[in-house]
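Subset of chains shown; positions unchanged.
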Amino acid sequence: MGELKADTAGTIGDFSGHLFAGSFCFIFGLSESTKCILKYLCKKQKKTYYSKTLFYKLEILEGILIFILALTGICGSLLFTGGSHLPLYEGNHWNKLKDWHHSTVYLFIGLVGVANILCFTVSSLPVSLTKLMMSNAFFVEAFIFYNHTYGRVMVDMFMHNLVGLVSFVTGLVAFIELLTENNILLELLRSNLILLQGSWFFQIAYVLFPPEGKTTWDLMDHDTKMFLSMCFCWYCVLAYIIIGVNYAFVAWLMKLRMRRLCSSEVGLLQSNEYEQELEEEI
Amino acid sequence: MGELKADTAGTIGDFSGHLFAGSFCFIFGLSESTKCILKYLCKKQKKTYYSKTLFYKLEILEGILIFILALTGICGSLLFTGGSHLPLYEGNHWNKLKDWHHSTVYLFIGLVGVANILCFTVSSLPVSLTKLMMSNAFFVEAFIFYNHTYGRVMVDMFMHNLVGLVSFVTGLVAFIELLTENNILLELLRSNLILLQGSWFFQIAYVLFPPEGKTTWDLMDHDTKMFLSMCFCWYCVLAYIIIGVNYAFVAWLMKLRMRRLCSSEVGLLQSNEYEQELEEEI
């Protein structure tokens, strides 16, 4: 087992790779939660300064951001990791399958970005396509992670399975969002799950691939698994707290800006027909 | 196996701990069922004496009650059980992981209480947040119980897995409540499942940790498992009967009080705008 891990050292599966994945989830989760809190609070004070063109721009920006991060993830997995060769099949064995797995996950996340950009620029596409792609991306991640952990140490498997579990649930929530009306709680729940996944990637990085080299955790002990399952729940509380603070912050910011914005953004409200159309589609 | 159980004696996992958990579920289930029966019957006779401010106060009271009970549960699990030390990691092994598991479950139930209090005091929060937190609490309980029973005796595992199953289903029902309109049957179903869980905790207390010391049940026999699975269904019927009696009692009480209340509570109906707003949010 020790050799098995030595073999993966220096790839995306290691410390920096999981740190990147964790940061990605954190950025994604925070941006999603901020967006939906903003939308919710804006709708509550509909009259004064709710402008959909602003949200269109935000969505496109988010799409570009996701796309770039996903591209970085793919390149990072396949190219820049220490001593990795690009060819998938070499000699008579598969090469760096785990990195290709990671790239596949990033590919689907990249598609979310592409869908975000397309849906808010091409008007004939249904807006909820973004939810479909997001749901799809997380289901694919769950599927990949399910086929990812063969032959690993118990705690390693457990931690990666939890990523799969949280991905699956996130995909499910995104799919339910596709079916229901705009529901702020589902969007917050999804943000929560993405943040949870992010913090769990950090935990994986520090438990399985610590920067100082050899892990101090007993990866064969069932008690470690019991502790980590509990730890996972605590991160869930942490994610709720982050979202709660974000909610309070956005609400406070809006109150502060309310007076100033009232006058300056009225111009945006003239594009009424466009918005009406969007609302129906959503 | 005998040593394993001797080891857990005197902790929250024992008789009094399960009795507390069972009582908690019973109080919770009864309060939830009473609340939703009251709401349903009140709505049926909308004109005369349905006051939402009353339900607001009830919700906040229930929130405080849940919070206090959950706090008691956390403290009971970690501090007051015989000979338990607080530190989670001691020497080079995990300490009292099971008690920390129990505390985590109580922590999430405490969050339900907090959500109840917040939602009905801060007006900008969506009311169904309470359902989300409840759903979350029960899913977390199911998750914790799934990772809770490693290495135990068959019947012990089975009984705890049933708690996990009923928690999962309760979480699912609460989640569906979040998505659908006010549906009295779903609320009653949830109350039923919570009562079922409560009675099952009592059953666990008496089967696995009997007050007289050593259990008389054969924990390795498959027939015991078959009997208990059937027993579980009977408790489900019992929970239906309790709810049915509660329904009849509340309906009878309402008829009795109807005449008196008609005149005295009209004053509360003047806060119409507030209620209208709530109704939309729900």
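By written order: A and B. Residues from 1 in each chain.
Heads up, the rule we're going with is that a residue touches a chain if its C-beta (ideal position, glycine included) is under 8 Å from a C-beta of that chain, and two chains touch if they have at least 3 such contacts.
Keep in mind the model is a prediction, meaning the values are calculated, not measured.
> We see 2 chains here; how many are in the full complex?
In total, this homomeric complex is made of 4 copies.
Definition applied: only the chains that are shown with their structure count from here on.
> If you average the CA atoms of chain A and of chain B, how far apart do the two points sit, in angstrom?
32
> In the complex formed with chain A, which residues of chain B make contact?
88, 93-94, 97, 100-101, 104, 107-108, 111, 124, 126, 128-129, 132, 136, 140, 143-144, 147-148, 150-151, 178-179
> Under the stated contact criterion, what part of chain A meets chain B in this complex?
40-41, 44, 176, 180, 183-185, 189, 222-227, 229-230, 232-234, 236-237, 240, 251
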